[in-house]
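For this view, one protein chain was removed and the others were kept in their places.
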Amino acid sequence: MREKMERKKILKIVLMLLILTLLGLLPFHLSGYWVRLFIHIFMYAILAESTNMLMGFAGYVPFGNVVFFGMGAYITAILMGKGIPFFAGILIGAAICFLFTLAIGHPILKMKGHYFAIATMGVSEAMKQIVTNLDITGGGSGLSLVPLSLPSVRDVYLFFYFLMFLILAITVLVTYFISKGRLGYALRAIKANEEGAKSIGINTPFFKMIAWALSAFFTGLTGGVFAYWMTYIDSPGVFDIVIAVKFIIMILVGGAGTVFGPLLGAFFIEFISELVWSKFLIFHLTILGSIIVLVIIFMPKGFIWFYQKRFTLVALLENVREGKV
Amino acid sequence: MLVMQTIVNGLLIGGVYALVAVGFSLVWGVANIINLTHGVFVLLGAYISFWLFQLYHIDPFLSIPFSMAVLFITGFLIQKYLLNYVVRAGVFMTLILTFGLARVFENQMIVAWTGDWRTVTTSYAGSGFVIGGVSIPYIRVAVFILALIFCICLNIFLNRTKIGMAIRALTFNVEGARIVGIDIGRIYMITFAISAAMAGAAGSLISTIYSFSPFLGTPYLSWSFVIVVLGGLGSIYGAIVGGILLGLIESFSVLTFGPGYQVAIGFVILVIFLVVRPQGLFGKKFLT
Partner (left out) sequence: MRILEAEGVTKNFGGVCANRDITFFIEEGEILGLIGPNGSGKTTLINCIGGNERPDKGSIKFEGRTIVGLRPYQICRLGISRTYQVVQPFAGMTVRENVVAGALFGRNPHQSMKTASRKAEEVLEMVHLQEKLEERAEDLTIVDLKRLELAKALVGEPKILLLDEVMAGLTPRETDDAMELTLKIRKSGITLFIVEHVMKAVMGISDRVMALHHGSLMATGTPQEIIKNERVIQAYLGEKFAKKMKRDKEDVP
């Protein structure tokens, strides 16, 4: 029995190393189109993974988490416009997002479930409008950044590919440590039963804030990188609620509260998005929307759960029975 | 004088906002479903009126019954074949499902009617009367009055008819309702259908005064949120008061800060209410 578990563990590690090597070699052998796609996928994976820290573990769904993406993007763009180097810019942007949640976290995290979700949406929509109207942010016409200059276009792609990949790896690692440590226990207890959690000594507001702040940090970081990559950002583009719902769906599809679930969700959704986009441009959203509807009806606990249930049809129908009125 | 005009504008549009939100509040209060397709339903009502006006020159006010009927059936089917399968899984599941559905509808609207802005301009559109320097267009008054009539009719329906009372029973105690033999699934279908029909009526009314495009689903949805939080969940009076309040807030924010900040202000007020008084002005304590 022990041996079997050891073997499974080793297999998992080998598999992971293989995938890592594959992903490391990939950009050197694929066309620019595919590298761009992967950068996009990594980006969404980071967004999903970081929001999972609050949503998957503590059960609080921050629909408006995209606000940190936008804040990170704009702060980086503004700072770089003033001559501050890129890496400093994105870290400052991420730090400001972190502090922002600590500032507004207290009243907002006190709210129950969907009111919290709506409040975060409110923050996001409000921020979007404010940013559209300020001068420092370029108002409605957005902001441009000086593009990264490297010997070739391909080099630029490689830079962003590995940078996003690195950030993704760090986010996954942080999630892993959360899941194994005190923070993970606290959050899971909060998700399971917040009153019970309080009574056994868990300072619930504190842990919820930390989880949200961490998710804000990595989301903001990604926003900053995105801004530099795109070299142009505008308010509706980076504060778009569709981005937020997309990564929330990725979390659900992959498996909320797991370490690798959001990754899988991101890969799946973005791949389908891309494949569908190129073939059925005009029905892209219809297909995406329909997939969402089907996943919610048949597989709301996500892909990882489905894998644990050995991919049986019975499991899918079980979900329907559980949810039916 | 400008202030008076602002107040009148805000008041009149507030009535329609109330009708926009009333269905959203109903479905949320009764079935604990946060329907992200709601904004799209409003647009559908507008597009139906637009279509009938363009093709058959039917006056938009006369097209209201038709758009309500179409939306009623649509809502009924959505609840019956989709939402009823996930209702017990929790409010977030229905949220995401309706999000997906909204994207599908939005996409189809773009395909069918393109992304161009549309309006329904009738021959009597411009005329109105002037009282003490304040201009009051006929259409806006008619729209306001009709919107309120619909809200009041809904209220009467909920309080005086058997089905209405069954619906209200569900807001208090789902299990209790089940025990007395109420078919929850069917009630949900009817509630959702009514909600969609109200949205459709609102959309038809709106088509006469504002222009619209397939991308306006989210703003109308957002306004519904704010109104529900302001006015309180499940309360029709709350929706009316919340709608008018929002109309006034919007009007005055445009006056004071210029156009462009009204969403921000609306949402700041929403967050303040959520922190300070989450049950709104008239609602019961939120459902968990």
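A and B are the chain letters, set down in written order, and residue numbers restart from 1 in every chain.
Methods note: contacts are C-beta pairs under 8 Å (C-beta built on N, C-alpha and C of every residue); 3 or more make two chains touch, one makes a residue touch a chain.
Fair warning: this is a prediction, and the values are worked out from it, not measured in the lab.
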item: Contact set of the excluded chain (shown chains only); value: A
item: Touching the absent chain when the full complex is considered, from A:T101, A:S124, A:T204 or A:N319; value: A:T204
item: Of A:A186, A:V225, A:V259 or A:I304, the one touching the omitted chain in the full complex; value: A:A186
item: Hidden partner chain, residues of subunit A it touches; value: 180-182, 185-186, 188-189, 191-193, 195-204
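Basically, only the chains that are shown with their structure count from here on.
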item: Centroid distance [mean C-alpha coordinates] between subunit B and subunit A, Å; value: 32
item: Parts of subunit A lying in touch with subunit B, wherever the complex brings them together; value: 61, 107-108, 110-115, 117-119, 121-123, 125-130, 132-133, 241-242, 245, 248-249, 252, 282-286, 288-293, 296-297, 300, 319-320, 322-325
item: For the subunit B and subunit A complex, residues of the former touching the latter; value: 34, 82, 84-89, 91-93, 95-97, 99-104, 106-108, 111, 184-185, 188, 218, 222, 225-226, 229, 260-261, 263-265, 267-268, 270-271, 274-275, 278, 286, 288
